[in-house]
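Can you read through this structure? Questions will come right after.
Note that one protein chain of the assembly has been removed; the remaining protein chains are unaltered in position.
Note that the chains take the letters A and B in the order they are written out, and that residue 1 is the start of every chain.
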């Protein structure tokens, strides 16, 4: 079985990560790639590996939508075709490198590593909310664990009561006032919904409400295969329709770099403080824990380790199953 | 065959390494463990790995003899039983982690990784000498090699004439005036005894003795399986019964951390200078040499490398054979 589902949209980068008139080199799904913007506005993504001596093309020279290998000068365009051989000899037919379809959507560049004929942009999950309620900063970093461990983390938000107790825990109301429901919608998404009803308001919200009143809170997460997630948070005074504060929605888009590392694409409100808060939650709270998990698991398969299954694991397990089904369907 | 003898007492830690009201997390025999002292004075040792997502429990919160996982809150007591599930659902019968019997003796905490029914504290080797002649400081560190290489080192003290020539070599008297004998005693211990008779006194001893007189010196080491060693040193004027200086006895207790690293438990006389001297001998003399040996051996089995056997190797070889016999007897 392949390490990855191939007939699926993965995000390669935020579009603003690609320099004007330049390239971005990035490892995705265990292979090296180069991305750039063509003069006509379309995007190119070709394998970052010269077929002659296998060095990364990104070590070479990029000019006018062509990249010349820095070792012996073979030159490739955005389709991956070899368009120049300095020695003048004829090249074997088909000399070139792999290229992939890339589509821009929601500020991200999405690629399809599988069968090109099946690459339908309409299947890119809906992240229109990203820009819907004002400006955000798009950010990314690499987390040193397999993407499924991060998806597990996100699909069971109850961990916030332990791991994020200082940052965005809900003071235990998830356990005392929460109900969990797991759903699949018509887009194929799996949802894990925690709804806390009639809970005491968090400290910061108390001054905004009458004494003794309570809040209803929704903590919903949406997963599209392979690992494109979105988090939706709402809080309203109990029984009211209007939210207490504007609802929040955040992308948590995961793309495997390798089987042991993941590109994590997210957004945060503009500003240094918001960036630092996001880094703190991801880098100081989540990453050390999932890294410890990855280290403990070593090379073992998740199921072979016979994990103890809790009711709260339902969504994460459905997602893992879906990944397995998709891989099996691809017969790889 | 298992990497380790299992039906045996190993030392996990000096008792004073465990913080009051706290835990010690330590890798022993390739697995992670947490140790703490129960309120009734007994000791607890459970596997440091949550059965839910495999993260180390030691990353969680310890309180009142219970440890709550820092990821999703499953809570375990000193028997390894899961005593709290924040989600309230019932757990599968037997949900819990492995625990091991732990006994305190001679200031150390001894654990038995094998068949619990065979764990007889009377089989812990006698280290009563540790506190017999005044206060000592208990110390430990991790040496980056397999424990059998360190036992080999200790069981052939002739290396002192080369490796420790500056620190506690005997000026060649081991070869010029020494006789070696190897014995097994009724406790199952293997002894390697070097006795130097009528040798010139070492420089520091000369002023304490009549001109031209000589000394008899004993350099005895005792090994109990798997790798609990004790070193006994005596020096007396030749032919006299009374020692020239108080005899020395030192524990050298080795517990595998992994197949490539070892917890080394030892003692030294109190004080900074004595601690530095011990560190110098271990870290600057022994460790670089046994590390170079480990690097040279790589993944090869000791016997497959066809080592040249010298008469001085007898005790080390008996000890290696005993380990093999014990493993075979365990059928693992």
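In this text, a contact is a pair of C-beta atoms (placed from the backbone, for glycine too) under 8 Å apart; a residue touches a chain by one contact, two chains touch by 3 or more.
None of these values were measured; they are calculated from a predicted model.
Checked against the full complex, the candidates B:25, B:142, B:208 or B:292 give a single residue touching the omitted chain, namely B:292.
Among the residues B:142, B:245, B:305 or B:329, only B:305 touches the chain that is left out of the figure.
The missing chain lies against chain B, touching residues 152, 156, 158-159, 161-163, 175, 288-289, 292-293, 296-297, 305, 307-312. In the full complex, chain A contacts the hidden chain through residues 32, 49, 51-56, 59-60, 68-74, 85-89, 91-92, 95.
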